[in-house]
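Omission of a single protein chain aside, the complex is shown with its protein chains in their original locations.
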Amino acid sequence: MFQFLRLEYKGLPYRWTQHDKRIVFYVFLRVSVPPWRIDLKMPKLTIDNLEVTVPDGTNVLEAARELDIVIPHFCYHEALGSVGSCRLCAMMFVDGPVKGLQMACMVQAQDGMVVSSTDPDAMELREHVIEWAMTNHPHDCPVCDEGGECQLQEMTVAGGHGVRRYRGKKCTFTNQDLGPFVQQEMNRCITCYRCVRTYRDYCGGTDYGVFGSRNRIQYGRFQDGALESPFSGNIIDACPTGVLTSKPFRFKTRLWDLQEGPSICPHCSLGCATIPGGRYREIQRVKAGINRETNGFFICDRGRFGYDHANHPERPRQARLDGQPVTVDAALLAAREQVAAIASKHGPDSVAFLGSPRSSFEASVLLHDWAKATGSLQLVYEAHQGRDRAARTLAARLGKQVRSQEELRQSDLVILFGADPLAEGPMLALAIRQAVRNGGKVVVIDPRPVALPCVAKHLPLPPERLSEVLMALGKNDLNAFEADERSLLESLVEQLKVAQRPVLIGGADLLGGQGVQALCSAAEQLSSEQRSVGVITMLAGPNSYGGALLSGHGPDFDSVLDAVQEGTVRALVCLESDPFREARDPARAQAALGHLELLVSFDSTANLAAQRADIFLPTRANAEMAGSYVNNEGRLQAFLPVIDPGVPIRETGAGNHPPREFFQTTPGSAPEADWLLLAGLLDRKLNLVELRESIERDHPQFAGLSSITAETTGVRLTARGDLPPAEEQELPHAATAEALTLMAITGQVGSRWLAHLSSPLAATEPQPYVLLHPELAAELNLATDERARLTTHFGHCHVIIRTDEKMLKGLVMVPQLWDTALEGMVPGGLLDCRLEKEVQR
Amino acid sequence: MNAYTQVLFKNRRPNETVLLPEYEKNGGYQGLRAAMKMQPAEVCELVKDSGLRGRGGAGFPTGIKWSFFPADQPGDKYLVCNGDEMEPGTYKDRQLLLADPHQLVEGMAIASYALQAQIGYVFLRYAYEDCFQRLEQAIEEAVEAGYLGENILGSGFDFELHVHGSAGRYILGEETSQLNGLEGRRPNPRSKPPFPAQRGLFGRPTNVNNVETLATVPHILTHGTTWFQDLALNPESAGTKLFGLSGHLNRTECYELPLGITLREVVEDFGGGVREGKKFKACLPGGASTPYLTTDHLDVMMDFNPLEEVESRLGTAGVTVFNEDTCMVAVTRNLNQFFARESCGWCTPCRDGLSTISWLLDRIEFGQATNDDLAMLKDQVKNIKGRSFCALAEGAMGPVEALLRLFEHEIIDHIKQGGCPFAC
Partner (left out) sequence: MNELLPQKQINSFKDKASEISHPHEMIIDLLRAIQLHHGWVPDDGVLLTAEVLGVLPIEVEEVATFYDKIFRREVGKRVIHICDSICCWTTGAEMIAEHLKKTLGIGLGETTADGLFTLLPTCCLGACGEAPAMMIGFTTHGLLTTEKIDDILQRERAAVAAEV
């Protein structure tokens, strides 16, 4: 009687049974009970003769899903809520407090309800709703990019509608150009309103809406043009049919041919769940994974369209020894021997090891083990001093105070100190928006303008004063502040007193170690028996926290550079890191690193370290390997590979059919997982499961590593790191009278390294610009959109003037300007600069 | 022709609008004065006792609706008068506003006092610019005379009244869409609960009533509940009702008649019988959404309950009559086309179901249909009725269902003949 089939349903394993005429979907999802709801009522109801108990407030559609009965639905979405417009989720309420045929999404579960999903009237209505939804559909599935994961197709089958009876004229629409990310094909629309509800309500976008009425409803922008929200790609996932599809992915692969797997986004420290998809030896798209603790159901455009670094034509795929191609084995052997030789000749501390926030947690542990085996104490996980200190301080201090994105969504007061989520961790901005939608308030204290997709109060303060504010708030002593600053801070103190679930958010770039220290202390001081004040800090990369846990009492990279300069450190091993660009003072790094005897680089991108390495080993990109990261809340999460590396067929064929030659090996397939290379080098287990078990044995503080799987929400590590050595002095910048102070910032979406290497995002990178307060611009006799020349001691470049009223008056801000003389400026640092009007030729 | 007591139309003269002095002379604003001497709850109670039922179509007892209203909740509360009147066959509110607009102003002042709502809106459809101007003038006069605004009649109660002109679309008559429309949002209906009395305009408690309902209230306060109940011919009912006659009648005018009057009397006496001496075939008793009545129903009382007993509704009491030569498929097709075009597009059954029905009725009318189409028409009606988000699609099913119930033979004739049997 039961026939099981497997379907891919938006990345979730889907099993469906066909039972007589009835088709029910089973999906492996559970309603989770948030901790603060545990004490609530738990109504018990009967659905299809099965009893289920659910938290109060759960709707009957969700309650049924608890029993693995999935009622077809369009307009309902767990994150978007119920609106009852599609009328598809009909169930028959046979007995209890509600009677008759109802939309299951609109009825809250109550004690004593008896509900049927197989009632003939309910099934008949569901079939009709599908029939209506399909009346104007163009039936163009063979050329539709949604085919293979189309919810409309699935619901059409599930609803039992097979033959179209309507043969009248169909409504047709004109499509809009929505920019580089989203392709629109309005004729396929079934008017479920999910895109607007995602774009406007959930993500806070302001340039997408719904027009017209009756059966002439159309979605789009006021006028053609690129969607402005940094979360625009979510409407691709939200659309249950092929109206909104990914433009960069268009016509690349039929979905049933796409290889997909659960992964973790490599672009920032939040650890959002993603589902990359690849074929023809290239990563072709990324969509949001579901993790209710972190990203929920959505991801940002940086994570979605930032996959292309893996396919970059200049990606180094060949192991090298002294500039010559060699096998991976030969390069590994050389690395091991040369490092050992230098260590034995000049002492163990003559070799330094530089990990990175981009590496897997497993590889980071193995780097630690390699340093230990060598006897070297020169082990650092982040080339940038401020970011390093921030991560290590956080890892040392964070305890009960840590908050997840989900907890942030429920917060009633969010205060940001030197944190610009859209730049440093975009999904955090979305979580803050949900907090606001739930009634929460937001205050931003930052020199930058800090755009958020919700209303927020803003106090512009220079970066060096952020810690001061934090300490003052913690001690509740605001006497040191000017009247205008004090009024906002005083109201903040008042709000903090009454808030039930406040969260303080900091950013590593601006706070550095001291600032994070102050942030954690303030949260502790403000916490009481009744309520704890939460902390979230945005770090540099997906495994910053993992690296910080492993850093121990090690030096920071600035002192390693001193040692290189002095000649005590002679060899440097770079694991997916680029000190030439990422150090706090890249100019100094470049000068110092020239003294090295040996530079070993493991990397998956063509950065400067990889280019200059004496020994180079190609590593796999995140979507090509299994591994794990520890996100900024200490959550250890696993990811799985989607494809194996290789030169994309698109490239080998130069646009045509690939050459009809046969090789034993795939071109460009040498890259291996970072941990696999290091394990090989260290003669450790080459199997991930065994490796994880052995790590757990050697490092008991990482218990749980061997139990995580990519389908779960991950585990929060309880291990604490160590505080970094005492803070060094600020980066020298002589604030001379005529010089302006320049602050590097992270720009939006495409501005980080991996994102910069991804063509869909690179296409949206703005022209180099600087940001300043309109008053400062006026003083300098510069106008918005005017061209100017920006000079620092790195060199000069041409920029466009942008102004923002909300930012601090005295600063000039510049995003990381890749491929210019100023690309070495890492966010957070202050520099002297000159800004002059460009002379028109 | 019987002469019945005129209440709402007692001051009406052709092509003229009653201004304040005349309105006052004929007993105007006495109801407001009476109300102001009572407690707000007492006013509600009185209206409840009078048996007044909503004149906007649904016939919900007005006093009961008011008694659910959280009058003592602090903060802004709103009273909205529904003057959308876009259901085909309905034009009574226009007649009332053109003739004697102060009744509405007074009724709203009383209602706002009873409900303790400080702000009122009259929502008027686009086509009623004439009413808009008359009403603005009446409001101006009333403010001048102290019947509106601050400290009404020295009672300490304030009430400000605004008129909002709409820009088309029938769905705005649905009360929750109307609230969205007034707020300047897309006028899709809202889900209930929460009801407008809990969360209405701008999220605040709001009461919505029809023009005629509110205009009736002053008379109840002036003359009492017994007088009001005695107006109706049906002892179980109360009051008079404006009947707008239209279609194939000799006289297509708006009359104020007692509830409980028979359809025959309406058609033959007031409507002057069917034009050109033709026979009566059917009618819509109360607007486009009410199921047809036929010759079998001529002696039914035109009132809420009696019409429900014959599977129809009083609706807005806009009586549209069809003569013996009328094709009921074509009538239904026209009505359904209206509903399909006026659907807001929020829910699937209405948005795409009504256009499917339009397609089926086209096929039947133009002789392209088969028995399968008839079967499909039936299953469409079954699945739209009671399944849509708001009552628009529900109303649209009134005539289609009545067509299937009363005139299925006409559909079959169309199918058999491959065309319309009524086409000349």
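Going in written order, the chains are labelled A and B, and every chain counts its residues from 1.
Throughout what follows, contacts are C-beta pairs under 8 Å (C-beta built on N, C-alpha and C of every residue); 3 or more make two chains touch, one makes a residue touch a chain.
All figures in this text were calculated on a predicted structure; none of them were measured in a lab.
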| item | value |
| --- | --- |
| Shown chains that the omitted chain touches within the full complex | A, B |
| Residue among B:A288, B:I364 or B:L377 that touches the chain left out of view | B:A288 |
| Which of B:Y23, B:Y147 or B:F322 contacts the chain that the document leaves out | B:F322 |
| Given B:K77, B:R134, B:H219 or B:H248, the one touching the chain that is not displayed | B:H248 |
| Candidate in contact with the missing chain, chosen from B:L52, B:A238 or B:V331 | B:V331 |
| Among B:A127, B:V310 or B:C420, the residue in touch with the chain that has been omitted | B:A127 |
| Contact footprint on chain B, counting only the chain that is left out | 85-91, 93-94, 125-130, 164-170, 181-187, 202, 244-248, 252-254, 284, 288, 318, 320, 322, 326, 331, 334-335, 337-338, 341-342, 344 |
| Residues of chain A in contact with the chain not shown | 206-213, 221-223 |
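As a working rule, only the chains that are shown with their structure count from here on.
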| item | value |
| --- | --- |
| Chain A and chain B: spacing of chain centres that average the CA atoms, whole Å | 55 |
| Chain B to chain A touching residues, read off their complex | 169, 171, 186, 191, 340-349, 351-353, 355-356, 359, 362, 372, 376, 379-380, 382-383, 386-389 |
| Chain A residues touching chain B - in the complex, by the definition given at the top | 83-88, 90, 101, 106, 124-125, 128-129, 131-133, 135-136, 165-166, 168, 190-191, 193, 210, 212-217 |
